[in-house]
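Missing here is one protein chain; the remaining ones are kept as they sit in the complex.
Chains here go by letter, A and B, matching the order in which they are written, and residues are numbered from 1 within each.
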Amino acid sequence: MEISKTSTGLKGLVSPDTVSTEVDIHQDGVTMVKSLCYFCHANCGVLAYVKDGDVIKIEGDPDYSNQGGLCCRGTSALLHVNHPARINHALKRVGAKGEGKWEKIPYDQAIQEVADRLNQIKDESGAEAVASAGGTTRTDDWARRRFLNQFGTPNGFHNALLCWIPTFMAETCVAGWSPFETDLAGAKCLILWGMNPGASTLGGMNGYTDLQKNGLKIVVVDPRYSETASKADLWLPLRPGSDAALALAMLHTIIYEGLVNWEFVGEWCDGFEELQEHVAEYTPEWAAPITWLEPDQIRQAARLYAMNTPGCIQWGCTWDQIGRASTTGSHAIALMRAVCGNLDVPGGDGMPGPALNYLTDEEMELNECLPEEQKAKQIGSNKFKLTSWPGYQMISDNAKRTWGKTLPTEWFCEAHGPSVFKAIITGDPYQVRALIVNATNPINSYGDAKMTLQALKQCEFLVVVDYWMTPTALFADYVFPAAGALERPTIVTHYGATDSIMGGRRAIQPKYDRHTDMTFWRKLGLACGQDPANWPWETEEEAYFHILEPLGLGGVESYNDFVDYYRMYYPPLHQNKFKANGFWTPSGKVECNSTILRELGYPGMPTYIGCIENEIDTPEIAEEYPIVLTTGGGFMPYHHSEHFQMQGIRYLYPDPYFSINPELAEKLNIAYGDWCWIETRRGRIKMRANVEPEVHPNVVFAPRGWWFPERDGSADLDNPFGCLESNVNVLTSVDDEHCDPMGGSWANRGLMCKVYKCGEYDKEYKKEDTQFSIPGSSSEPGVTVMPSDQKLAREPIPFEKPEPAEAVPEGYEWVWQSNTLYQKGTHFRLDESGWLINPRTKGYHDAHTGWRYDAANECLVDDETGKMYTMEREEIVFAAGVRCYPGQAAPYEVPENLTWNQEKGYATLGDKPYVYDPNSGWMLDPDNGAFHDANYGWLYDAATGHLVDEATGKHYDMSYAPVEE
Amino acid sequence: MTRYVMVIDQRRCIGCHSCTVACRTWNKLPLDIVYNPVVTEGAQGTWPNVHKSWQPLLCMHCENPECVPCCPSGASQQDEDGTVWVDPKKCLSCKVCVNACPYGMRDASHLEDRMHRYVRKCTFCRDKRQLDPSAQPYCVLTCHQKARIFGDLDDPNSEVSKLIGSVKTERLFEEFGTEPQIYYIPDLGGKA
């Protein structure tokens, strides 16, 4: 039977003489490959059935954590690989920008042309004039950083600021690592805060549901009655964007109702009294009008969490998307966990630390290649310091001192994306001339879409690596085809921030002229003239094996072996690690008043700051824009701005719908399905109304990411592919004073808007609606304020670092918090004993040479060369593998018939060249390592078990009795 | 004897549409054919006292199917194990069965060639089970929440038998006398 062309199915997979649509995976020539899904971070297990180099079928892996489950995106993988709109060849622009005229050219030719242009720009304007934008993990970003570091530009960035990174950094400032690995099996209570696994991480939701059945209490904090909220034990429907106020009030309640874990606080928390005083004003009554919750609701939630320990708080994207108060909120939540004693304990929030047993992403990045003066040029690092070089450097140095390894610079140390876009438009602080966009469509995923679109249009040299012809790719000079799910192996390192690893194999080689992103960066690096020795791995498999090799897993000779035999690696469960060595902060304690934050010029304790627009602080805005808008949350079946091309998915959800309470809808005369305008001070978009009481009567919830790939992008270059008209990022602001002063993230939640029905004469998206502005304003188009003249939401707080009481010796750094010296470079701590201590192994090292102390052999070892030294740092000489003591008297008893050779430092037998081994009692031949007996020098023959007199050829047994043949 | 049925635990369903897409992808359905929609009335109640639940639908594989006896060509039929299916080679697409189904769970695609349409419906993945009798339907396998449980009602040890015997289940439109064989565990706001 022929499958019709409009079918969601694939042609040719079904035998024509059967009506069955089932693909027979048991037919001859089919092999099964363990792969991983590659459409979101959950990375579910996928079994791919491959025949003749093509995947004929996929299934969820029943033996993986997803238990066979795959969501809409995962099940569509095969359709994704073969989708007719995929970019399959390198495209070179031949028409005007955006005209959509392309020439297909060979991949390597395109790489060389791009490399030549990048080198030219570097020569003319410096490496920093080249920037690179990324999206969410669908890439091996260590490879990008490896390229950027060698190229010399600090201006790589992602949407990382909206997703975990500011939270991670704040949490690390408090306790030394992010406590993000929830140990739910032992937990009594779980807070899902600003997180909706029911529409994002389905495998996780399954686990939560099972645990809830067994008694786990689940609190959901969400302004929308989400999929997850519908299953919660307690739901806190707060005002969008007021998460920081809620967190502070909960922290206040926990502290002032005495619900803290006093034992933990007493032993492990520094500055608790300061914190207690600091949060005194953040009462539930104070938070009530901000959060729209009753004080008792806040108290109830705080008590539920604090009285049901151990408990977990699962990180939620919202924390990083409320704009100015983002890091304040996650900082307060970090302290909540700490004072309740939930850090790194069984049933609490686990702090995995970096991978100590295999290579971290950071070790793959070649960060040492980036000169200090280039680091200083990182755009935005003078403002948003926590997530760029200034903050990263402090946090990273501290991590190296405490853990022995650190976070990758990708994600955790990046340029401020919106500031880079502004720099493209304004040339402030300097002109960014080239942008390499990899796996992202910034118009839809970054804030202030109109400004971002303008930047991409204006960018002198734009290179895009993507699956699709996105609105961003439309303006590119070169578009590179990316290999995706099934075409590449997958390794899950959780942004290089944890110590476990999971892997999936490549099912098929990339189709057409598609290449993986690592190959892209490698080829580009080599074409730019980077040292081939720095790009040793031709394939991901080789690179991943390099990462995993230190694990020394039995039977693993390649990456594919790892997937086939292990699939994942988890270190033995290690909780309560802090009890042995303290927390991984500079002070070794949980820092209630973070020293790193203070050193960076930020408050060391969470200090409330409101949303950029709200009824209390900005009543004049609320008058014109009375409705609170929340956006940015994930929703099924899409992921970010992806999958709008997938027809089988799009059919279920063809148009954007925003949620509005029936009460408000009635007031605004809006009926279900009506197209409406949603407008903020920055602009307006249109969506259809989903009239449903899942949101507060004064709140609307709008889904993110919408664009319309089915349209002709070039037809309207003001709004290509309709990328602005239903894009919530038209409504968001990335003005510096609207961003989180620490992390630099901008607000998707808690904006003020108005909503009105599309009128008969006002239903089209017009040119005026597309005009950009800096700062974001729909009334004043164009650039009215230069970025460097913009203020921050909070002025830096001056911090004076204490001076050391004694001079710091050469080669050491002094850490004021613990009054400790650390060796530069190695970051080993100088112990009171005068030895250096390696934080990773806890081993001792010689302070002068760095050689490791080997207690078993009572000697020093240089791990780089493998050479051993005496405690006096003299090289230990070996002959035939036996330690020698030249120039010394015999340190052991020499048998009577042997002679001590002081010059050589070992005992000999007559004039024979053999070396006496005091451990075994045998003589060893330095030439071949053969054993000879110490009385006659006869050779031991392992085959017969005899001693052989080589001169006569006679055999003797072990008691020297001749053996007759 | 074998009698295949499905239990759907609405207490676990979160309306992710995975089953819908898995079904249409693996069964290679035309775009306008949805075997298993997951419907909801949306949140019910007055903010903030609301509740929302989802109802995954599919062919009810009725004990007394309305759609089988009405078929003039014998295409619409029921296996001994209860599976109701349509043989595309026999179907005229007269759509009497489509109109006979009280659940709206059958249709012919309008995106296929005008002269080569046939009525399609959920078959509990009959094609798959014919290749591998122990196989589970795709919607069951793909469900992260494990909200769908498929099995043999005539086997007292099967999970479906145990569930139907122990938990209060409901069936859709029993008043039609069709004896639908999809058993729902309703989500009344409690816990799974």
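Here is the rule we go by: a contact is a pair of C-beta atoms (placed from the backbone, for glycine too) under 8 Å apart; a residue touches a chain by one contact, two chains touch by 3 or more.
The rule we apply is simple: contacts and distances are computed from a predicted model.
Undergrad: Can you work out the missing subunit's protein name as recorded in UniProt? Choose among "Polysulfide reductase", "Fumarate hydratase", "ABC transporter permease" or "Zn-ribbon domain-containing OB-fold protein".
TA: "Polysulfide reductase"
Undergrad: Sort by label and list the shown chains the missing chain touches.
TA: A, B
Undergrad: Of B:V50, B:V84, B:A108 or B:C143, which sits in contact with the chain we cannot see?
TA: With B:V50, B:V84, B:A108 or B:C143 as choices, the missing chain is touched by B:A108.
Undergrad: Can you say which of A:Y653, A:W675 or A:W900 touches the chain missing from this structure?
TA: Final answer for the missing-chain contact: A:Y653.
Undergrad: Consider the whole complex, including the chain that is not shown, and state which of B:W26, B:Y118 or B:Y183 touches that chain.
TA: B:Y118
Undergrad: Could you list which residues of subunit B touch the chain missing from the display?
TA: Spelled out for subunit B, the touching residues are 31-32, 34, 37-42, 54-55, 57, 66, 69-75, 90-96, 98-104, 107-108, 110-111, 115-119, 172-173, 176.
Undergrad: Applying the definition given at the start, please give the residues of subunit A touching the unseen chain.
TA: Counting only subunit A, the missing chain is touched by 5-6, 10-11, 79, 82-89, 91, 102, 104, 469, 479, 481, 512, 644-645, 647, 650-655, 657, 672-673, 708-711.
By our rule, only the chains that are shown with their structure count from here on.
Undergrad: Sort out for me which residues of subunit A touch subunit B in the complex.
TA: So the residues of subunit A touching subunit B come out as 1, 3-4, 6-10, 13-14, 19-22, 24, 26, 57, 59-60, 62, 66-72, 74-76, 78-79, 198-199, 202-203, 205-206, 209, 212-213, 225, 227-228, 230-231, 233, 235, 237, 636-637, 647-649, 651-652, 661, 663, 690, 692-697.
Undergrad: Going by the contact rule at the top, pick out the subunit B residues touching subunit A in the complex.
TA: Residue positions touching the partner: 11-12, 14-18, 20-22, 24-32, 34, 42-48, 50-53, 87-89, 109, 111-113, 116, 125, 127-128, 130-132, 141-146, 187, 191-192.
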